[in-house]
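One protein chain omitted, others in place.
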Amino acid sequence: MEDMMYELLFFLEVLFSGLLTGTLYSLVALGFVLIFKASGVFNFAQGAMMLFAALSLVGFQEMLGVHWTIAFVLTVALMVVVAWCIEKFVLGKLVNQEGIILFMATIGITFFLDGFGQTIWGSDIKTLDIGLPTGSIDLGGIFVDRLELVAGLTAAALVVSLAIFFNKTKIGRALRAVADDHQAAMSVGISLRTIWIIVWSVAGVVGLVAGIMWGSKLGVQFSLTLLALKALPVLMLGGFTSIPGAIIGGLIIGAGEKLAEIYIGPFVGGAIENWFAYMLAMAFLLVRPQGLFGEKIIERV
Amino acid sequence: MTYQDVKPGEVLLAVDNISLSFGAVRAISDVSFDINKGEIRAIIGPNGAGKTSMLNCINGFYHPQQGTITYKGQKRSAMKPYEAAAQGIARTFQNVALFKGMSTLDNIMTGRNLKMKSGIFSSMLWYGGAQKEELEHRRYVEDIIDFLEIQAIRKTPVGRLPYGLQKRVELGRALAAEPELLLLDEPMAGMNLEEKEDMCRFILDVNDEFGTTICLIEHDMGVVMDISDRVMVLDYGGKIGDGVPAEVRANQQVIDAYLGGGH
Partner (left out) sequence: MFYREAGQFKSSYKEDQAIFPILQDRVGIAAILLFAYIAIPFVMSDYLIGAIMTPFLILALAAIGLNILTGYAGQISLGTGAFMAVGAFSAYKFATFSIMLGGAEATLPLVVTILLAGVVTAIVGIMFGIPSLRIKGFYLAVATLAAQFFIEWLLVKVGWFTNYSPSGVITAPPLVILGFEFNTPAEKYLFTLTFVAAMALLAKNLVRSHIGRGWMAIRDMDIAAEIIGFRPLQTKLSAFAVSSFFCGVAGALWAFVHLGTVEPEAFGINRSFAILFMVIIGGMGSILGSFIGAAFITLLPIFLNNVPPLIGWNIGVDMIAHLEFMIFGVLIIFFLIVEPHGLARLWTIGKEKLRSWPFPY
């Protein structure tokens, strides 16, 4: 009986930790969704933006010796500049191109940002410390990592504020109009360029937040971009255009891969976290090609 | 499945009481009509009347929820578009659907795909079987190019061609399949008078020379009444008129639909 109790607690602990890791995936996925909704671009560079933002935050802190809040503001400003550059030099030149071309262009952006970030900020592993709590707390017998808990709460707060931003503000309405129909939005006087810059900036800030969480957990290093790729199966699961999809997809992937690692991993040699998420998403897509929350598309000719 | 050979004048394809809806939107409701072998059959109607959906049902792209389609005396089960193509149904599209990255010649050659049999290995080796097959079909395609008078743009990527010529290439691609039933979705949309006259001539010639049965959607009433043998009129997914041009022209419901009197 006690064994079963222990087993159950252990299961819950794994599940909870998985769900919280999942919210970190969701944070990255959120950036993807924002950009995809507003501009139809599948932004492969979201992970690179996250790394670049985290590197810059630490870099500003070290270089200027300022408090992290000031570094945060500086980094946000930098991400706006990045967004402006991307619109000016990449997307603006590729208007009306096919999605797949834009996708490959964002792979180019990924490589550029990775190289550029490491050129100016260096490539050694940096510790990111903005005073987030560490260690774990005991929630009725389940031990939960404090940092993961904070990450989970931050993700929730971010989603709520984005929802308010989208639904209540004028810019938010314009964004939704653009997401719905580019041509129509332009014809009522919404500037596509401005909207894109705003969306990419917001995605940059979301990336910064994700980068802070991941960076606090693992240190700011190049391998974060690989982790960010995990947001892709999250998107496949949740659909490219759905913010709730990104959150729920993240939770499923996070919990699924943790549980799989603990309960299936030992039988097949471990380290299945590397691919489990992708396989799960792929298997899911075969059943439901439009993802959990995507709309079924009626094809016309 | 066995298909009977159909003689000119007999029913080639019959649509019986089909209905098609997308969610709550009803695209076609309870429509029946038939296409006789060798005729030019037109479908007309205001925008959103369900004309294109009808063609999509005929070539297996949409599957009606109710009703049956009988082709060459054989009731058809739900099929994929490529199966319909294999049975001799070819079509063109309302918005030109050419393969933009390929030349005119290659686009028309794709129309021959169902007749080309060489496999991956013989195609890789090329010299011998695959080359011979390619040349045979090239000859047929060159005849179509001559027929449509597009020799000069043979090697031009179709993306660079003006709209009218693209429509012509698309017709060529459909003809290359040597179809028994040819579906044309607004073959003359967006054309100037001269281009329309050319296209009319091609359609009549195809019908005349090859005996190809044609079912077309068109908005230009003058053209429709001139070249078609029978006309069906759709409005809001339902059939409101059917018959030879003179009958349709005199049909009060049709006049109302077009002049907006009925609504």
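Going in written order, the chains are labelled A and B, and every chain counts its residues from 1.
By our rule, a contact is a pair of C-beta atoms (placed from the backbone, for glycine too) under 8 Å apart; a residue touches a chain by one contact, two chains touch by 3 or more.
The structure displayed is predicted, hence computed values, not measured ones.
Peer 1: Among A:V33, A:L113 or A:L192, single out the residue that touches the unshown chain.
Peer 2: If we include the chain that is not displayed, A:L113 is the one touching it.
Peer 1: Hey, which of B:D16, B:E142, B:D220 or B:D256 is the one touching the hidden chain?
Peer 2: B:E142
Peer 1: Looking at B:Y71, B:F93 or B:F202, which makes contact with the chain not pictured?
Peer 2: From the options B:Y71, B:F93 or B:F202, the contact with the absent chain belongs to B:F93.
Peer 1: Touching residues of subunit A against the unshown chain: what are they?
Peer 2: Counting only subunit A, the missing chain is touched by 42, 89-90, 93-94, 97, 99-101, 103-105, 107-116, 118-119, 123, 226, 229, 232-233, 235-236, 240, 268-272, 274-275, 278-279, 281-282, 285-286, 289, 299, 301.
Peer 1: Name every residue on subunit B in touch with the hidden partner chain.
Peer 2: Answer for subunit B: residues 59, 61, 80-82, 84-86, 90-91, 93, 97-102, 106, 109-114, 116, 118, 120, 123-126, 130-131, 133-135, 137-139, 142, 173-174, 177 touch the chain left out.
Just so we're on the same page, only the chains that are shown with their structure count from here on.
Peer 1: Quick one: subunit A and subunit B, Cα centre-to-centre, how many Å?
Peer 2: About 47 Å, centre to centre.
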